[in-house]
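Here's a structure for you.
Right, subunit A next:
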Amino acid sequence: MSSRKAEIEIIERYCKGCSICAEFCPTKVLAMDAFVVKVVDADACIACMQCELRCPDFAIKVHKN
Partner candidate 1 sequence: MTKRYEIRFSGAGGQGLITAGIILAEAASIVEGKYAVQSQSYGPEARGGASKSEVIISDSPIDYPKATVVDACLAMTQEAADKYANGIKDGGVLLLDSDFVKNEPKGNFKTYKFPITRTAKEEVGREIVANVVALGAMIALTDVVARESGEKAVLAKVPEAFLDLNKKAYSTGYDKVKDLLK
Partner candidate 2 sequence: MAYDYDKSLRPGKLPHIWCPGCGHGIVMKGLIRAMDTCELDRKNTAIVSGIGCASRISGYIDACTLHTAHGRAAAFATGVKMAKPEMNVIVVGGDGDGTAIGGNHFIHACRRNIDMTYVIMNNFIYGMTGGQFSPCTPTGDKASTTVYGNPDPVFDISKLAIGAGATFVARTTAFHATQIDKLIAEGIKHKGMSIIEVIDDCPTTYGRRNQFRSVIDMMKRLKDMAVPVAAAAKMTAEQLDGKMLTGVLHKEVRPEYTEQYAKIIDLAKSA
Partner candidate 3 sequence: MAKKVALLQGNDACAQGALYAGCMFFGGYPITPSTEIAEVLSIELPKRGGKFIQMEDEIGAMASVIGASLAGSKSLTASSGPGVSLKQELIGYACIAEIPCVIINVMRGGPSTGMPTGPGQSDVQQARWGTHGDHATIAVAPASVQEIFSETVRAFNLAEKYRMPVQVLYDEIVGHMRERIEFPEAGELEVIDRTAPTDSPEDYKPFDASKSDVPPLAAFGSDYKFHVTGLNKAADGFPTTKAELVDAEERRQISKVEKPEARADIESNEEYLTDDAEVVIFAYGSTSRSARYAVNELRKEGIKAGLFRPITLWPFPENRIAELAKQVKAIVVAEMNLGQMLLEVERVAKGTCATPFIGRVDGEPINPGQLIAQVKEAL
C-alpha cells in the first residue's frame, strides 16, 4: 500500500492541455508535457482535489487513499 495521500489518474484522451490543473496545484504534483498533463511528483499530492474539481475536461480523477 502506498503512503501517498492519493493516486492521480489522467485520462489523456480527454485532456486538452489547458494547464489549469498544473498551474493551481498547491504542491506542484502536475506539470505539462507538451499538450497533455502528467503527474511529475505523485508523492507531493496532499489530496486537496483542486485539480479534479477544476479540470474542465473530465480528464483527472483523484483517488484518495
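Note that contacts are C-beta pairs under 8 Å (C-beta built on N, C-alpha and C of every residue); 3 or more make two chains touch, one makes a residue touch a chain; residues count from 1.
The candidates came about this way: all candidates are chains of the complex that A comes from, given by their letters.
Because the structure is a prediction, the values reported are computed rather than measured.
Within the complex, subunit A makes contact with only one of the listed candidates (1, 2 or 3), namely 2.
Across the complex, subunit A meets candidate 2 through its residues 9, 13-14, 16-20, 23-24, 50, 52-58, 61-64.
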